[in-house]
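Missing here: one protein chain of the complex. Every other protein chain is in place.
To keep things simple, chains are lettered A, B and C as they appear, and every chain counts its residues starting from 1.
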Amino acid sequence: MKPETYQLLKLTFGVIATVGLYTVLYKENKFYRFFEHVFLGLAAGWTLVAIWTETLYDSWWSKIMGSTGAANGYWAYALLLPIGLMGYFVFSKKHNWMSRIPIGIILGLWSGQQIQVWWKRYGPQLADSVKPIFPSTTSSFTVPGGSKPTPFEAAQVYPSQAICNLIFVITLLSVLSYFLFSFDLKNRFLKNSTTMGRWLLMVGFGAIFGSTVMMRFTLLIDRMYFIWIEWFMHGLLHKG
Amino acid sequence: MDPTNLSLAEKLQSLPKSALYIILFVATSIPLFFTIPIPNKESKASIDFYQEVQKVPEGSTVLIASDWTNATRGESAGEYKALLRILMRKKVKFAVYTTADPQAPQASKDVIRFINDERVAAKQKPYERWTDWVNVGYFPNGEGATNSIASNVRSAFADKKDFSPDGALHPVMESPVLKNIQKVEDFPALIIVTGSNTSNVAIERINSLPILLAVTGVMGPEMNVYYTSGQVKGLVTGLKGVYDIETLMQKDYPDQVNLDNGAKYYPTLHLALVVLIVTVIIGNLGMFLGRKRSEA
Amino acid sequence: MDLLAQVPPESFWSQASGSSGLYMHVAIALIVGIAVMFGLMNAPTRLRRPIVVGLTFISGLFYVLLYFWPAPIARTPGTLPVSTPDAVGFWLSDALTVVANFSSILSGFLLGLGIYSLVRIHGRKIAKQQKDWGFSAVLMASMVIMIVFGYGDWISKLGANGPKMDNQANWGFVNYARDFFFDGMLQQMDAAMFSVIAFYILSAAYRAFRIRSIEATILLATALIVMLSLMGAVEFGWANAIGQNPPHGFGENFTLTSIKTFIVDNVQNPSLRGIDFGIGIGALAMGLRLWLSLEKAGGTA
Partner (left out) sequence: MRHLANLRRALPALVLLLILGGCGVDPANPPAVGKQYVDTAWVGPFMTFLLVVFVLINISRAGRGKDLYIRRIAGLNAIDEAVGRATEMGRPVLMVPGLSDTVDAIAVQALNVFAYVTKLAAKFGNPILICCYNAAVYTVAQEITRDIYQSEGVPERYDQDSVRFISDRQFAFAAGVSGLIQREQAAATFFLGQFYAESLIFAETANAAGAIQVASSTQNTQTPFFIAACDYVLIGDEFYAASAYLNRQPVLVGSLVGQDWSKLLVIGLAIIGVLANSVQFRGGMVSEEKKNAVTHQPLAEPRPMGLGDTFVNQMLKPQAPKIKIDRPIDPDAPKKKDEG
């Protein structure tokens, strides 16, 4: 079979599969169900391939056997296999508790990391959030634009920046206060700040929505390009 | 309920889903067949990205993390193409690695092949594997790999191999691209093109050289945090970003192929967004009409 | 300790690859492991919880130590520690790359359970010829196909064959089949399913984006501004309308991009940060509870 023919065949089936999945938009139907099951099957099969070729072969098997003649084999890795197998006791009425051993180890490793990464992740953000809210100069309301500001000008907080920083800080604090659960909101101030926190959250979410829409639409457009241009025009009609 | 005896307000509020879907389907198909020039105003983040890439000295080697696959082709491919075009025109070498997905290297290779064909067609010298670029490949454990790249890139890449012209595998570190690299700081920049959050992993662990990001639209807001805090020097977000870069390229390389995915998709995006906005407006209009009726 | 650190090549823990000693050790390890497994099977009930709790605690302890234990300063490869705490620090950082893989390996072994669940459900459907058993058959078939060609392709590319397989001319049937089913079908279906979301966004927005409450209005308004700022034409037109093309002076603050940037920098970033602080603390507390097994998974204690 000529490469071009194979390519066209490959494209064609890709298109059919795509359309097949799209039909669910109208309603769940046999055509969709067929491709859904093909999809699930292929995915499951691929998982079984990848788990060995991508994960276990590199990080387990070749560690035991020693990847190439030079390296050494660390046989103790083999001990992980029985531990993993203990998970399979979950279906036994009597010994299902043993399935908690591998799970426990995985959970333990995960939990330990949480304690390790917390400050690494949020420390810098906190440091970046403590912005000066008093202007250091009133020579101009906004940052002097146009010509490049002198280092001295650059090192100033102009009233406009101060206001922005204030908004930033207020948002941060009111959002944080919204997530206080164990305080009875009798306190008027706290009540208001949580309400405001919720509204400011919505602003944030709205902005996310806007920019996410762009991506989702682009992916759809790309699919359409795949169908109409790459397959239909180039593939079938050999145009362009 | 029977649509015939619905008031206008109710009709406006209950358009059938299938109708909406068909409209969107058409709106995203038709414009693809035409090329419509769109005026553009580049965002500062994109301009910074472009200028940072332009700053890279000719003949040096940049490190590229190509962490995208077919799933986000729509945005990432455009970003990657534009990036490679600039690098190749500036004769900058590059080493590509990924921590995201075993399929990512393939996606990147396909794009490089595509652009090489384009260069051959334009009577330019194609970019040779091994001498002009190397494929470092896929690292399963992202965090660990990124850590070791940050602390000692030579040992991190030590057991990675790529094809030299003689068709055999050799350690990438022996390639002309990487042989002068001692530590990660020797790269003038790390450029991450990603469709997943591998960028956070890199930003958290690598801080000794300028990082440039080309991300998908959904990650834009998240990554913008790092851009404003200066941890990231330039940020290209989604299709708008791609179009920004392409228009910027038009100014510097007027006589070459610059407009690609960005220019192809951007008009369509406009129409799609208009459809979305209009439907939302219709819905609200219907609601207000309904209110009026109930008040009257 | 050498086991985890894997520093010196020759030790009780590591044998030359391919040596009979290695295979022997592996065999012994497996036998011991399985023996332990059977030992556990009739462990007395009161011991069970302590065993699980203990193992969880130990595996978590590693990272906690890694974080709190004073780490070696200015360490260079191929040097020895100067003090005992230093040595521990060395060992911890060496062991990290080894321990890092444990959870992925273990979950790798557990994958079989998931596949068992699939096969069980669909196998039964086929056997009993229940409703839609044909689809289950399709699922099974495509699974088998993927496994066969996936591994066939992988084996054909092992070792020395790798290089020439990079060139499509040398491909065999297996490689074509794998390429067809993986790149041609699976990947395309991924992208297709991903792009379906665009349709759902449209219907969701149409249904939900009504100016009912203050919150909905705020959400809608911000989303609108951002979307408009993403449309180059609109942006451009607006800039012309307010005489900001090219931008200059104070009016520049009213271009769509500026407004969007203002929202993103001064409201979105801090609000996301606020959420993240909360989520981070929540994860930390949850991690702590799990690490010390203060709550039983499922909260059914």
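The rule is simple: a contact is a pair of C-beta atoms (placed from the backbone, for glycine too) under 8 Å apart; a residue touches a chain by one contact, two chains touch by 3 or more.
Quantities reported herein were computed from a predicted structural model and do not represent experimental measurements.
Q: Just to verify: which one of C:P44, C:P77 or C:P246 makes contact with the chain not shown?
A: Counting the whole complex, the residue in contact with the absent chain is C:P77.
Q: Write down which of C:S19, C:S117 or C:N170 is the residue touching the left-out chain.
A: Spelled out, the listed residue whose C-beta touches the missing chain is C:S117.
Q: Looking at A:V15, A:L40, A:L200 or A:L220, which residue reaches the missing chain?
A: In the full complex, the listed residue that touches the missing chain is A:L40.
Q: If the hidden chain were put back, which of B:S29, B:Q106, B:N152 or B:N200 would touch it?
A: Hidden-chain contact among the options goes to B:N152.
Q: When the complex is taken as a whole, what residues of chain C touch the one chain not shown?
A: With respect to the unshown chain, the touching residues of chain C are 7-9, 53, 57, 67-83, 85-86, 89, 93-94, 96-97, 103-104, 106-107, 110-115, 117-118, 120-121, 186, 189-190, 193-194, 196-197, 200-201, 203-205, 207-209, 219, 223, 272, 275-279, 281-290, 292-295, 297-301.
Q: Tell me, which residues in chain B touch the chain that this view leaves out?
A: Per the touch rule, chain B residues meeting the hidden chain are 17, 71, 144, 147-148, 150-152, 155-156, 158, 205, 218-219, 221-222.
Q: Which positions on chain A touch the chain that was left off?
A: Counting over the whole complex, chain A touches the hidden chain at residues 21, 24, 27-28, 32-33, 36, 39-40, 42-44, 46-47, 87, 90-91, 96, 99-100, 102-103, 106-107, 110-111, 114-115, 118-120, 123-124, 126-127, 129-134, 136-137, 151-152, 154-157, 169, 172-173, 176-177, 179-185, 201, 204-206, 208-209, 212, 216.
Here is the rule we go by: only the chains that are shown with their structure count from here on.
Q: Draw the chains as dots and join the ones that touch; what shape do you get: line, ring, star, complete or other?
A: Complete.
Q: Quick check: more C-beta contact pairs at A-C or at B-C?
A: A-C
Q: Specify the chain with the shortest distance from its C-alpha centroid to the centroid of every protein C-alpha atom present.
A: Of all chains shown, the one whose C-alpha centroid lies nearest the global centroid is A.
Q: So, comparing C-alpha centroids, which chain is the farthest one from chain C?
A: B
Q: Just give me the whole-number Å value for how far the CA centre of chain A lies from that of chain C.
A: Roughly 9 Å separates the two chain centres.
Q: Where in chain A do residues touch at least two different other chains?
A: Answer for chain A, listing residues that touch two or more other chains: 25, 50, 55, 59, 121, 125, 207-208, 211, 213-214, 216-217, 219-220, 222-223.
Q: Tell me, which residues of chain C touch at least two other chains?
A: 101, 104, 183, 188, 191, 194-195, 198-199, 201, 220, 224, 227, 230, 264-265, 268-269, 272-273
Q: What does chain C use to touch chain B in their complex?
A: Touch residues, chain C against chain B: 77, 96-97, 100-101, 104, 162-164, 166, 183, 187-188, 190-191, 194-195, 198-199, 201-203, 205-207, 209-212, 220, 224, 227, 230-236, 239, 245, 255, 257, 261, 264-265, 268-269, 272-273.
Q: Considering only the defined contacts, which chain B positions touch chain C in the complex?
A: Of all residues in chain B, those touching chain C are 15, 17, 20-21, 24-25, 28, 38-41, 43-44, 69-74, 103, 106, 140-141, 143-144, 148, 152, 155, 163, 167-169, 221-222, 224-225, 228, 240, 243, 266, 269-270, 272-273, 275-277, 279-280, 282-284, 287.
Q: Okay, in this complex, where on chain A does chain B touch?
A: Residues in contact with chain B: 25-26, 50, 54-55, 58-59, 120-121, 124-125, 128, 207-208, 211-225, 228-229.
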